[in-house]
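Missing here is one protein chain; the remaining ones are kept as they sit in the complex.
Right, chain A next:
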Amino acid sequence: MPAQLDVIRPYLSSNWVLCNDDQSVDLRIGIEGRSKAPNDDALNIMLTNELRFLSQGEFELPLRVFTLLDLLNYADSRLSAEPEVGLVSMAEWIVGLAQEGRGSLYVHNNTQTFICAQDKVLRTNASDKTELVELIFNSDDADWKKSEDVSILKPSLELPIASLLWSLGLKEHRYAAQKWNRPDALYRLLSWPQLGHWESTAPMFRLSSLYGRKAATVKTGMMVSGLNAEEVCTFLHACSVSGLRVNVENEEADTVTQPPIDASLSVLQAFKAKLGL
């Protein structure tokens, strides 16, 4: 390893040095299934034989010199990334309003659009759901002022809050990735989203099947759905804000086997094609 490090050193943006086990480190490289990461602030990267996971910051065994280069540059990018301060979820803000239960009225500073969330319904003078979702998504809570002037409360639209929060949650990719992308966490969905009635895509059916069936990691979600980590996290975030219970557990990593080559799978594909999916 020291020799490999010397070879690639000219191509690295940081001066990486090898440390002993008892030293405080920025990066710890382990082997999936064998190494257990101590509970410190170091970035932990696990090496794996599972080639299919390579794109998400995991690297294959044996660790070759170019892989080490990729790994250290990847670690550099992770460690030097500025933490996103002040990233808020407007969906969670709406959840908070609905939970207040008093039907408080909030007016948007610029557009005079108002929202009044109570129990399971949101009343608004916005012309449609898409417009309202865009407005809320592109604002922050400081853009909305609480109003006591109930005379303006002439709603043109009443929306089920769960459906609105689902749409809003699906737009909050950056927040979702920050909140939900925990490599060791297992997520379990205790009820299903209203796919078909709420906006939905084919991978969301797969993700609902997975997380509704068992507690699983984001990585497993990526594998069964073909989505990237951020998209899987966004799905989990949308489920959570729309009132579906998502349990989070910390356990040993779950396992997924490669699908067998089976005639049943091709007939399922044919069935999907028949349904136009």
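By definition in this document, a contact is a pair of C-beta atoms (placed from the backbone, for glycine too) under 8 Å apart; a residue touches a chain by one contact, two chains touch by 3 or more; residues count from 1.
Everything that follows uses one rule, which is that contacts and distances are computed from a predicted model.
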item: Listed names "Peptidoglycan glycosyltransferase", "Cell division protein FtsW, lipid II flippase", "ATP/GTP-binding protein" or "Sugar ABC transporter permease", matching UniProt entry of the absent chain; value: "ATP/GTP-binding protein"
item: Sole contact to the chain not displayed, among A:L189, A:V218 or A:V241; value: A:L189
item: Touching the absent chain when the full complex is considered, from A:L68, A:V107 or A:A162; value: A:A162
item: Contact set of chain A toward the excluded chain (per top definition); value: 120, 160, 162, 188-192, 194-197, 202, 205-206, 208-210, 212-214, 224, 245, 256-257, 259-260, 262-268, 270-272, 274-277
